[in-house]
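The complex appears here without one of its protein chains, the remainder shown in place.
Presenting chain A:
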Amino acid sequence: MNSTVEFLGINFKNPVIAASGTFGYGKEYDEYFDISILGGISTKGLTLHEKIGNLGRRIYETPSGLMNSIGLQNPGINRFIEDELPFLLKKDIVILANLGGDSIEEYVLGAKKLDETDIPIIELNISCPNVKEGGMAFGIDEKVAYEVVKEVRMATKKKLVVKLSPNAKDISKMAQACVKAGADALSLVNTFNALAIDINKRKPIFNNITAGLSGPCIKPIALRIVYEVKKAVDVPIIGIGGIMDYEDAIEFIMAGATLIQVGSANFRDIYASKKIVEGIEEFMKKEKISNLKEITGIIGGK
């Protein structure tokens, strides 16, 4: 028995990836455990140019979840490559470079820069709800998504995973459009666009009014979306959305996800991802599963 997963010809030692925006560039968590025990890490969202992110409140807790409005704060791709990537490349972990942008040109230039690195996978973020210009629009309308994915596809030889928004008008059509445009795989879902109000100030909590909701409160919806999209396309899927423990991770795999990402759970317990890796392996032993393929998408559909 081992929990190895082959994904787009790349070997993951297990199906667990630290989700973008919850794990920085790995350094902070590596102070507490060797992050090489994870299958992969998706970097904090990168953009062509540095972004200072959003002002005002950035985090708001909700029942069994949280809303965030970070706004893609990052040092820009050049400084990421100089300052952060060397550390990650020394680790035995598959790197997904999460790429955001405000325009097709920015995405394309960003992808070209990443194409020159040793990173094997670009995870294209067309679904950040917290960036005013563009970000969200790319993830809502499948025609716009098709254009950006097609252009990025032409700009890079890297494996291309497109991260979908649950806020898309029709997520199955969105998934099909991205695959048609050249996506090798899909990751889903990003955060749900949501609202919170300070009733004493009679104002929204966040400067941007709405923000992204994540955590276990969204898990059943995310799971349903993974199941539906799996039926709609023929590419592998990375399941994301409120995974707190190995049981949640196995649910996503049974719904059709080849790999899974752990996000908000990292905030609640710095060892959450590590515990999920261990839990999956114990589950496989107990259930006599020799390869996760045996249960991937087992609940049916396609």
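Just so it is clear, a residue touches a chain if its C-beta (ideal position, glycine included) is under 8 Å from a C-beta of that chain, and two chains touch if they have at least 3 such contacts; residues count from 1.
Definition applied: contacts and distances are computed from a predicted model.
Not every chain of the complex appears here, and the one that does not is recorded in UniProt as "Dihydroorotate dehydrogenase B (NAD(+)), electron transfer subunit", selected from "Dihydroorotate dehydrogenase B (NAD(+)), electron transfer subunit", "Multiple resistance and pH homeostasis protein E", "Peptide/nickel transport system permease protein" or "Multisubunit sodium/proton antiporter MrpG subunit".
Residue in contact with the omitted chain (choice from A:Ser187, A:Ser264 or A:Thr296): A:Ser264. In the complete complex, the residue from A:Gly9, A:Pro63 or A:Pro86 that touches the missing chain is A:Pro63. For chain A, the residues in touch with the chain missing from this view are 21-24, 28-29, 31-34, 44, 52-53, 55, 57-66, 68, 70, 73, 215-216, 244, 264, 266-271.
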